[in-house]
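A protein chain is absent from this complex, but the other protein chains hold their places.
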Amino acid sequence: MEQIENVLAQRYASEKMKEIWSPRGRILLERDLWIAVLKAQKDLGLPIDDDVIPAYEKVRDTVNLQSIKDREKITRHDVKSRIEEFCELAGKEHIHKGMTSRDLTENVEQLQVYKALELTRSKAVAALVKLAEKADFYRHRIITARTHNVAAQPTTLGKRIAMFGQELLLALENLDRVIANYPVRGIKGAVGTQLDQLTLFNGDSGKVKLLEEKIVGHLGIGRSLNAVGQVYPRSLDHHVVSALYQLSSGPSSFAKTLRIMAGNETASEGFAKGQVGSSAMPHKMNSRSCERVNGFHLILNGYLNMVAGLAGDQWNEGDVSCSVVRRVALPDSFYAIDGMFETFLTVLNQMTIFPAVIERENTHYFPFLSSTTIMMEAVKKGAGRETAHEAIKEHAVATVHDLRNGVIDSNDLLDRLAADDRLGLTMDELKQILSRGEELVGAASAQVDAFMAEAEKWKTAYPEAAGYDPGNIL
Amino acid sequence: MEQIENVLAQRYASEKMKEIWSPRGRILLERDLWIAVLKAQKDLGLPIDDDVIPAYEKVRDTVNLQSIKDREKITRHDVKSRIEEFCELAGKEHIHKGMTSRDLTENVEQLQVYKALELTRSKAVAALVKLAEKADFYRHRIITARTHNVAAQPTTLGKRIAMFGQELLLALENLDRVIANYPVRGIKGAVGTQLDQLTLFNGDSGKVKLLEEKIVGHLGIGRSLNAVGQVYPRSLDHHVVSALYQLSSGPSSFAKTLRIMAGNETASEGFAKGQVGSSAMPHKMNSRSCERVNGFHLILNGYLNMVAGLAGDQWNEGDVSCSVVRRVALPDSFYAIDGMFETFLTVLNQMTIFPAVIERENTHYFPFLSSTTIMMEAVKKGAGRETAHEAIKEHAVATVHDLRNGVIDSNDLLDRLAADDRLGLTMDELKQILSRGEELVGAASAQVDAFMAEAEKWKTAYPEAAGYDPGNIL
Amino acid sequence: MEQIENVLAQRYASEKMKEIWSPRGRILLERDLWIAVLKAQKDLGLPIDDDVIPAYEKVRDTVNLQSIKDREKITRHDVKSRIEEFCELAGKEHIHKGMTSRDLTENVEQLQVYKALELTRSKAVAALVKLAEKADFYRHRIITARTHNVAAQPTTLGKRIAMFGQELLLALENLDRVIANYPVRGIKGAVGTQLDQLTLFNGDSGKVKLLEEKIVGHLGIGRSLNAVGQVYPRSLDHHVVSALYQLSSGPSSFAKTLRIMAGNETASEGFAKGQVGSSAMPHKMNSRSCERVNGFHLILNGYLNMVAGLAGDQWNEGDVSCSVVRRVALPDSFYAIDGMFETFLTVLNQMTIFPAVIERENTHYFPFLSSTTIMMEAVKKGAGRETAHEAIKEHAVATVHDLRNGVIDSNDLLDRLAADDRLGLTMDELKQILSRGEELVGAASAQVDAFMAEAEKWKTAYPEAAGYDPGNIL
Partner (left out) sequence: MEQIENVLAQRYASEKMKEIWSPRGRILLERDLWIAVLKAQKDLGLPIDDDVIPAYEKVRDTVNLQSIKDREKITRHDVKSRIEEFCELAGKEHIHKGMTSRDLTENVEQLQVYKALELTRSKAVAALVKLAEKADFYRHRIITARTHNVAAQPTTLGKRIAMFGQELLLALENLDRVIANYPVRGIKGAVGTQLDQLTLFNGDSGKVKLLEEKIVGHLGIGRSLNAVGQVYPRSLDHHVVSALYQLSSGPSSFAKTLRIMAGNETASEGFAKGQVGSSAMPHKMNSRSCERVNGFHLILNGYLNMVAGLAGDQWNEGDVSCSVVRRVALPDSFYAIDGMFETFLTVLNQMTIFPAVIERENTHYFPFLSSTTIMMEAVKKGAGRETAHEAIKEHAVATVHDLRNGVIDSNDLLDRLAADDRLGLTMDELKQILSRGEELVGAASAQVDAFMAEAEKWKTAYPEAAGYDPGNIL
């Protein structure tokens, strides 16, 4: 029967992410680990000839999955078959000394997690930088801010984008800390006591300690754990997937808001180049990609719940009720976050706004939103405060009433206010108050600047990531 | 009708945690915020007389809930009634200037979270230090390590405790980073543009920026957010509750393992002083507290799932679909983690072990677990490797068979081996091999030392926390 | 220190729901169970004088919590103190014979669940009936249906309401099945073997079987379980809370859609009588209650996740890692669903629509949505199909373009089409096509009828529930 494919990987994830979690990718990381252990063992005095490590390094990338499968049919042992394959390719027999299966699998899975975290960070940086560009680009575009989905005060689109960028920034900072503090289990033996490595080094615990340090150094991971059992604590997986979930929160909120804006026709996630809307419904630009971003966010919460079930459920030195769960939840979480960023970056690249519609919305709401300012100006011109308040309230309520009941088609509050002697304001004066939109958006621009400065730091730190362009999405 | 109480708070949480989240506690934090804002505003040149702030500070702790309720009946506005109460007590009218309701509520709720995080950290430090003491105390107690719940290799109880302590340590380090990087929303106005504070300072954005810095300084929180909407990003709540969940993972794994050990009668969570077991079932020491620790862990995952539903669901500048959720999930998460630590600390204080039963278990399993060493010794004495391997395997399989089928009552593998000429080992020699238990536990002791050193750092940093003793639990 | 209240119960739930889960309510159910057991035991020949049961029944409602607490201080046993209280009130000593603590607590908690399910069903029926009324009321109100939040085809508001009603209907049918099939654990003894009841009836297993049947009959629950351990299977709790979550889904989707409609000003959740909008922002009718409905939905998912952690985690004949979880999740789930329905019913009572705004929306979109029909009419009048298609597409795309770019302020597609000779349609003919809105909504009205018929069945079955009016909500 046909092979059932992993939908998240095949439809949404990038090649790089698939490489990390693919059978081939895993074998490469296993070989990296074996080589790192060999180097450390040699450094610490185990008799390993100088040509051994280069021999393995030379064939590191020669991965023949079929050959390994053929070996497994004979040995009936997957780790063994990989050892044999690698050794035969290298023409040496030195790897896996003093190691148990878990010494290989735990650390390699952690390497996969670590590499995938790094790749994810680079995507997050790309998204952050893109958000900063957009925030800058739209910094003067005044829009009607909404709370409870109802018009509240003016703001700018740039500020709104910076707001969602701020959420991503927090999550990225956290991700960076997760990476910086990520500890590998290390070479600890069957129950975590390092018995086999100690035996290899004749009980010299100092050397065993050094061995660990050297291995993590070779692998490029910052630290290793001290007291573990057969496995590393599964709450670490929860910690990782939780960081991914946090990471998709800002984009998810952005996507929801863009879906709402599309419903008001103030903005759209846009189309791919060359794509056109339905001829029957030329107005119908569906927010399919934004909906997908929201979908990935839910998916991540599902995987988070899976690994949550593993945390705090270690029996004694460990069991493998986690095995099938991690086999699914770890790669699939990373495929999901990767697909999320591919989609989100595409949305950022293609989103468009409709300034005329935005203007219409502003014109509709700003007379209401400016009523406090209008009152203050009326008072300045000599009106009594209570009188002015009462007059404005009367007219505003009546205007809303008439708009909603079809008596009028557009907001004529200014006309009504200009015609009311109690306020003493002319139409010109009223229009001028409303035209001071830039003042009404407060620190919006300064916040965009501050956000851009933060994004710039990340761009500087990861210049290559910042320039990443997403692949073509479905 | 009688008031329905919050079970988590009333049955399990400590007074200090309840104080933070109680109506009274919340009012105190509101007042702290108002005073912090006043101080910042005064520093920045707003005309506030020197006696104003002291007047408020003096009455900060005078909380009369009934009086506030009475005011609310008249004003129909909860925040307003609290402003009036505080002002009347102080005999001043200066607080809440340029602030909207969210400027108060968001920041105060974050202060509650922050204080609760600090309190939780102190409990976690206490637990860590206690685990280190226990790990040290049991460092020489050799036990049978289990993987898949089946005997695997020797280890020590001290090492096993350090292993769970290691998981707690990771979570505590993470919690500490969460606290260190926790940002408050700050005084940002209705849609996050700081319009009202800017108006107060006549458009001087530099002063508004300084205002924020000063407030967070007064409050003792490290940083404030830049671009926000009506609310701070709700993924921050997820970040916090996720850290709590991670924090309960090590204790939860410990508790599960102790429940399993109790089933084998190798250990028990103990009894409170004076308590005795059932006379009808004197052997029945139920692991009720350990079960409860596991229960709290599940509860935290439920609250995590609640706040997960808020993250990534911000519409525009914010809505309040989060309101009822946060009202429940935030305090209740902290009551749960607090109850968890109270229970866990009690378990650590009262746990007992049964050395004789542990010895019986070791005696039962160690002959099997030592078979590799026995083989090596036989080879040293001249036996062929394959011959020795075959002989040992034969006897081991037969011994297990006879034990499980009732042919024998205790493990007699050594007798069988001593009687087999192929191995050439006497009973004395075999017994000597098994008696070298300390060697078989590898780096167990060194790992306990390393764990203790880590715990010591936290004890030094938080000496008061380290000495905390839990209250009496139900 | 002040008692911390249960927020869900005290702020949102109804008195009836609180009564079920309150300490007093629990004691009443305990007494119901004891009396049911007594009756069954007497029926089956145990020597219980005729005046015994009436004596207990007479004092069933006399609940003195303080007196029970005082007893507990002496006995140190909560169940015992309640037995004594009830016996002293009745002047008899016959209850709890052959029962263990779990025989009481498991069944009483199930009774609480059962009563709460029934109460919830009545609220769901009330909501269903109200939805049917609203669907009928708005059956001719043509609105612009949206998919992807973008205008798609005409429908009616009545049909939209019926659509959400359909979802509630499915959930209500399921809830009804959950209630109909809900099994109680029964009187099964410490490990589920009924040892104590068997002893009481001298080993007569037939009588023990009858005893169970009689008890469930007295209690009004349909069935009891056969083989259980100390506890009933915890997946049953998951089954129950899952049904509650499904139940809140229709209301939650309705609430989200109303929040979106409020953003377009086509509808509003309305205000309580006497309440007025902000004078500064008279247009600002926040969807606070709808947001709250969405919040309750998330809360229920959190509790579902808690009880999910209990299902499938029974060790042997049972443990109590479930204890603290169920103490929180069971009552709080029911408070949440109850608060959800109170809020939802209020929204249904108070919601208003703005026909003029709806009309403006229809006018804006219907020319696009009718393009297929227009083409068909043009063809009828003699235009070539491809020519007509091309002409309409040209004008539609241009119209959308001009609207979004501010060239025009309102949809003038009809003008453009009327002016295009290729189509041969006059403005009158075009207007007539658009005026046939009722035809364009297809089976909307028939679906409303069908939905109303279903709701009517429930109204007939539960006439009292159907007339329920919610209490005042915050």
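As written, the chains take the letters A, B and C, and residue 1 is the first residue of each chain.
Just so we're on the same page, contacts are C-beta pairs under 8 Å (C-beta built on N, C-alpha and C of every residue); 3 or more make two chains touch, one makes a residue touch a chain.
Quick caveat, the model's predicted, so the values are computed rather than measured.
Asker: Out of C:V191, C:V379 or C:A418, point to the residue that touches the absent chain in the complete complex.
Answerer: Final answer for the missing-chain contact: C:V191.
Asker: Decide which residue listed in C:V79, C:A152, C:A398 or C:A418 touches the omitted chain of the complex.
Answerer: Among C:V79, C:A152, C:A398 or C:A418, only C:A152 touches the chain that is not shown.
Asker: Hey, which of C:I74, C:A450 or C:L474 is the one touching the hidden chain?
Answerer: Only one listed residue reaches the unshown chain, and that is C:A450.
Asker: Have a look at C:D43, C:E72 or C:D313 and name the one touching the chain we're not showing.
Answerer: Residue touching the chain left out of view: C:D313.
Asker: Touching the hidden chain in the full complex, which residues of chain A are there? Just list them.
Answerer: On the side of chain A, residues 1-12, 15, 18-19, 21-24, 65, 259, 286-288, 291-292, 294-296, 298-299, 301-306, 309-310, 315, 319-325, 327-329, 331-332, 339 touch the unshown chain.
Asker: For the chain that got dropped from the picture, name the residues of chain C it touches.
Answerer: Chain C touches the chain not shown through residues 145-149, 152-155, 159-160, 162-167, 170-171, 173-174, 177, 181, 183, 189-195, 198, 203, 205, 208-209, 225-230, 233-236, 238-239, 242, 245-246, 248-253, 256-257, 260, 294, 297, 301, 304-305, 308-309, 311-320, 439-444, 446-448, 450-451, 454.
Asker: Tell me where the left-out chain touches chain B, residue by residue.
Answerer: 146-152, 259-260, 262-265, 277, 279-288, 291, 305, 309, 354-357, 359-360, 365, 368-369, 371-372, 389, 392-393, 396-397, 399-400, 403-407, 409
Here is the rule we use: only the chains that are shown with their structure count from here on.
Asker: So which chain is farthest from chain A, going by the mean of the CA atoms in each chain?
Answerer: Computed centres place C farthest from chain A.
Asker: Need the CA-centroid distance for the pair chain A / chain C, whole Å please.
Answerer: Inter-chain centre distance comes to 34 Å.
Asker: Provide the C-alpha centroid distance between chain A and chain B, rounded to the nearest whole angstrom.
Answerer: Measuring from centre to centre gives 27 Å for this pair.
Asker: At least two other chains touched by the same residue of chain B: list those residues.
Answerer: 294, 301, 304-305, 309, 315, 319-320
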